[in-house]
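Apart from one protein chain that is not included, each protein chain of the complex appears where it belongs.
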Amino acid sequence: MYSFKNDYAEGAHPRILKALSDTNLEQSEGYGCDEHSLAAAALIKERLGGDSDKVDVHFLCGGTQTNLTAISAFLRSHEAAVGTNMSHIFVHETGAVEATGHKVLTVPTTDGKLYPDGVQAVLDAHPGDEHMVKPRLVKISNSTEIGSVYTLKELESLSRFCGEKKLLLYADGARLGSALCAEGNDVTLADIRRLTDAFYIGGTKNGALLGEALVITNDALKEDFRYHIKQKGALMAKGRVVGIQFEELFRDDLFFDLARHANGLAQLIASALKKAGYSFLTDSPSNQIFPILPNSIISKLQKNWSFIVWSKIDESRSSIRLVTSWATKEEVVREFIKEFE
Amino acid sequence: MYSFKNDYAEGAHPRILKALSDTNLEQSEGYGCDEHSLAAAALIKERLGGDSDKVDVHFLCGGTQTNLTAISAFLRSHEAAVGTNMSHIFVHETGAVEATGHKVLTVPTTDGKLYPDGVQAVLDAHPGDEHMVKPRLVKISNSTEIGSVYTLKELESLSRFCGEKKLLLYADGARLGSALCAEGNDVTLADIRRLTDAFYIGGTKNGALLGEALVITNDALKEDFRYHIKQKGALMAKGRVVGIQFEELFRDDLFFDLARHANGLAQLIASALKKAGYSFLTDSPSNQIFPILPNSIISKLQKNWSFIVWSKIDESRSSIRLVTSWATKEEVVREFIKEFE
Amino acid sequence: MYSFKNDYAEGAHPRILKALSDTNLEQSEGYGCDEHSLAAAALIKERLGGDSDKVDVHFLCGGTQTNLTAISAFLRSHEAAVGTNMSHIFVHETGAVEATGHKVLTVPTTDGKLYPDGVQAVLDAHPGDEHMVKPRLVKISNSTEIGSVYTLKELESLSRFCGEKKLLLYADGARLGSALCAEGNDVTLADIRRLTDAFYIGGTKNGALLGEALVITNDALKEDFRYHIKQKGALMAKGRVVGIQFEELFRDDLFFDLARHANGLAQLIASALKKAGYSFLTDSPSNQIFPILPNSIISKLQKNWSFIVWSKIDESRSSIRLVTSWATKEEVVREFIKEFE
Partner (left out) sequence: MYSFKNDYAEGAHPRILKALSDTNLEQSEGYGCDEHSLAAAALIKERLGGDSDKVDVHFLCGGTQTNLTAISAFLRSHEAAVGTNMSHIFVHETGAVEATGHKVLTVPTTDGKLYPDGVQAVLDAHPGDEHMVKPRLVKISNSTEIGSVYTLKELESLSRFCGEKKLLLYADGARLGSALCAEGNDVTLADIRRLTDAFYIGGTKNGALLGEALVITNDALKEDFRYHIKQKGALMAKGRVVGIQFEELFRDDLFFDLARHANGLAQLIASALKKAGYSFLTDSPSNQIFPILPNSIISKLQKNWSFIVWSKIDESRSSIRLVTSWATKEEVVREFIKEFE
C-alpha cells in the first residue's frame, strides 16, 4: 500500500544522509554553535538578500516546537496570536501556544489564507479593552494547511496592514519550499524576509530527517532568543545534526529542487483529476491537493492507496488529502492516475 | 585540538547511520507510530524485565525536552520537583521546569547524589502548608552531573523512601548507559524500572544523533502522555528517526558496548592522574571525571586539548571536566596521558 | 446620570457593611480559617442539601480569579475547557484561562446557553487525537452572559451528557442568585450542587463588596485546592472579609431577596419595553435585559441614563444592556420607563 498521507513518510534525501555520514567523526561545538550550523545560517542569509547581518537564523527540531518557542518569546502574556480557523497552531498543536500562556484568535477561512479584512475584524472585536487579550502577532502558513499559496500582492498587503496596526507578522513555513516553488508563485525568500518579522523554513517536510530554520528579521525580537530555544527544550546537544542538513539543502538548489519535484507530482495528479471532472476543496498549486471525490471512489482507492479523508462535502462525496514529497516517484503517481482513467 | 569537552562532539555510531540509511526509503507512519519505533520500544521493554506490557516507552528528541515534558505532565501546578543543587533541571535548563509552572526545590550535595535524609529535610521545611509548594517528584540523575553513580542499595533506599512519602521518583538518564556500565555498578535497567516511576534512557550522549527513550512505569502517569509530548513540541513528524536509532542500540548490546567503551577510556585517564598524584572532585566511575589540577598544568593542557574548567578549588588549583564518549579513541587518550608522565 | 451599566456600581448592602463593622475588632485566624468563613461555609452547605460534609466551600475575591483558579486546578495541561462563544472566560477575561495553559474551545450560541449537541460537536472535532487538545471541562454561566437562565431539564440533560462523556461540568455563578430567583426558574441551589462538579455563588454582583463562594462537589477535584487559591493570589490574608459577607447573605434569605429585587426591577423595564413594542436579543428573566431599540431612541436615552450599547442589529437599530441590582430603586426604574410612554 503506497502512502500519499503526508510528506514525512520517508527518511531524508540521500545527499543529506551522505552529508551526515561524511561529517560524522568531526568533533564540533554543541548546541548549534558548530561550523556546519554557522555555514548553513550563512547560506540561508545569502538567499534572503539584503544585509545578511540583519537577520538571525536559528535551527530547531520541528514545527510545533518552532511555533511555540517563537510565539512565546515574541509576545507578552496579554498578547494573542491571530490565525485562520484552520491554522495549525489553533487546531493541530494540542494547545501548544496556549500552554505557553497565549490565546489564539481566529479568522474564518475557506481558502486557508489570512487577509487584512479578516484581521481587521479581530481588531474591531478587541478595541483596546483590558478585559480582552490584545491581538499582536499575525500567523500565516505558506503554503497553507490546505495547500494554497500567498501571492506577492497578498503578502505585501498583509505586511503593510500589520505594520500600520503594529502587529507582528510571523510565517509558519513548514512547507515554504513547496510554496516558493509552486507554479505561478511570485514570492521569493527575500520577499518573505522583507515582509515578515520572523518565519521559518521547513526542513522536515522537504527532505530533511528533521529540522526547521527560524529566521528573525525584526531586531526587537532577536534579543536572548537562544535562551528561549533552550528553555523550551529545542536546543539540541548535537545541533550539528540540523545544521549539516540545512547546509546541504542550501549549498546549491537542493532545497528548491526537492520542493519542485514534490509539487510537480502533486500537480500531475491534480491535472488528471481535473480532466476526470473532479473539483477541489481549494485551488492548490503546492504539494498538497484536496480533490472532492464520490465516497464510492474513495473506498475503492483505499484498497491500494493510503491517504487522509479530509472532510465530508455532502452525503455522497468527501474531500481527500493527497500529499507528495521529494521521495515520491513519478511512476507511482502515474499508476495512481490510472485509477481515474 | 582534541576535545574532551563533552560526549556529543561527534555524530552517531556508524551502525546507527547505516540503520538510518538502510531504512531510508521505507514509508512509515508519522509521529512515532512507525514499526521501528514500536520495535525499539519492544526491545527496550525486553531489557526491563517483568511484564513488558506494564510500561510505556516514548521517544523524544533531547534531555531538557524530556525532563520538562515528563515533569509537567506528572505534576499538578502546586507540586514541586526536588533535586540536588547541581541538578541539571535546576541549573542548566534555563528554567524549563519553572517555565511549565513548577518550582524546583533543592538539596545541597557534594557527590551529586540525592539521599533520603536530604529529601526529608525538604519535606520538613514543607509541612503541608498551602502557603508553600508541595514537594511531589524526586528527580535524580544517574550518572549524576559530576559523574558519580548510584548503588543498588542507595536507589532502593531512595525508592522506598519515596514510596513511603508518596513522592514520585524520576531518573534523568542522559548518561544512564554510562552509569549501568560503570566499574562496580550493581544496578540493572530492570532495577531502574522497578525502583522509579519514570526514567529516560539517553541516546544523544551514547552514540545516537539525537533521542531519548522515556519509560513510564507508574500506571497513574501514563494516561494521555502523548498529548503532552505533542503540546511541548517533542512529537517528531519523522518519529522513526529516533526509533530506528534505539532499535539499533538495543538490537544487541550496542548501547552498553558504547557506554563501556567511553567509561573505560575515562577511567584510563583517571588511573593515570591518580598515579600522578592528583585528586578528584568526587569519585566517578563513569565517562565524566573531574580531576583537580594546578592552574599551571591546566594552562599547559589547554594548548593541545579542549575541556571545561569546572570550578575553582583554591588560589592555585581548579577542577576540570574530562568527558569521553563512544567515539573517543584509545590512542588519543594514551597521548593525553603522556602529558602527565 | 443614573447608571444601568452593571450590577456593581454601588458598594454593599447595608446589612453587609454592618456585619463588617460589628465584627471589626474581633481577632481572627487569617486566610479564610476564621470562624466567620467557617460559619458562612456551613450556611451555604445547608442550602445545598444532601450531606454537607460532601462538598468543599472556598471563598475567593472575584469571578475571573475563581474561574482561572478552579479551571487550572481541575485540568491537566492538555485538557481544554468548552464554553459558548459568548463565554466570559473566552471573551472577557484577557485570556486568563489560556494564561494558565489551557485552551478554551467554543460552541456558537444565540441564547447564551450550552446544550449537549453543541458540546458533542466539539467532541466530534476532537476524536482522541493527541495532536489536538482534549475537551474535558464544560463551563456554563447561569444566568448567562446575556441574561438567560437554564431550566432544570436543560441542566439535567447537560449534566447527564457530561457524565456519560467523562466531562466535568463547572458553572460560573457570578449571577447565580439572579438565575435562581428568576420568574419561572425551576432550579435550586441543591440542583446545581447535584448536577455540577463545581460552581461558584457570586457575591460581588449580588450585594457584597467583593467575594465569590466556590463549591466543589466532585471529590476528585478537592484535594489540595487551597494550594491553588494561594498560588493564584486569591487567598486573602483577611479572608474574614469575604466570610463575614457570605455569612450575612446566607444567615437568612438576604442573598435571594437581593437577587429577587434586582430581577423584579429588570422585568418591570422589560414589560414596559415589550408593551412599547420592542423586541429583545434573547429572552431574559434575570437582572440583565437586552432590548433592541432604534438608534435614535438610544441617543435620546443616553442623555439621562448610562448603559452599554451591546451590539449592532441593523443600520437603524442596536441592542443595549440594562442591568439592575440590589441597589436599584423602583422609583428610578419607573422614571426610566416613562421615557417609553
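Lettered A, B and C in written order, each chain numbered from 1.
The criterion applied here is as follows: a residue touches a chain if its C-beta (ideal position, glycine included) is under 8 Å from a C-beta of that chain, and two chains touch if they have at least 3 such contacts.
Everything numeric here is computed off the predicted structure, so don't read it as measured data.
Among C:Ser143, C:Asn185 or C:Thr204, exactly one should touch the missing chain; which is it?
The one listed residue touching the chain not shown is C:Thr204.
Which listed residue (C:Gly95, C:Gly112 or C:Pro291) would be found touching the missing chain in the intact complex?
C:Gly95
Of the residues B:Leu17, B:Ala99, B:Leu114 or B:Leu273, I need the one that contacts the missing chain.
Considering all chains, including the one not shown, the answer is B:Ala99.
Considering the whole complex, not just the chains shown, which residues of subunit B touch the missing one?
Within subunit B, the residues touching the omitted chain are 77-78, 80, 91-95, 98-104, 130-133.
So that we can see where the missing chain sits, which residues of subunit C does it touch?
Those residues of subunit C that touch the unshown chain are 2-3, 5-6, 8-12, 14, 17, 20-21, 23-30, 61-69, 93-96, 99, 204-205, 209-210, 227, 230-238, 240-241, 327.
When the complex is taken as a whole, what residues of subunit A touch the one chain not shown?
Listed in rising order, the touching residues are 31, 72-73, 76-78, 100-101, 130-131, 133-134, 224, 226-231, 235.
Convention: only the chains that are shown with their structure count from here on.
How far is the middle of subunit A from the middle of subunit C, if each middle is the mean of its Cα atoms, in Å?
42
Report, in whole Å, the distance between the mean C-alpha point of subunit B and the mean C-alpha point of subunit C.
Roughly 50 Å, centre to centre.
Just give me the whole-number Å value for how far the CA centre of subunit A lies from that of subunit B.
33
Please list all residues of subunit C that touch 2 or more other chains.
Each of 77-78, 100-101, 130-131, 133 in subunit C touches at least two other chains.
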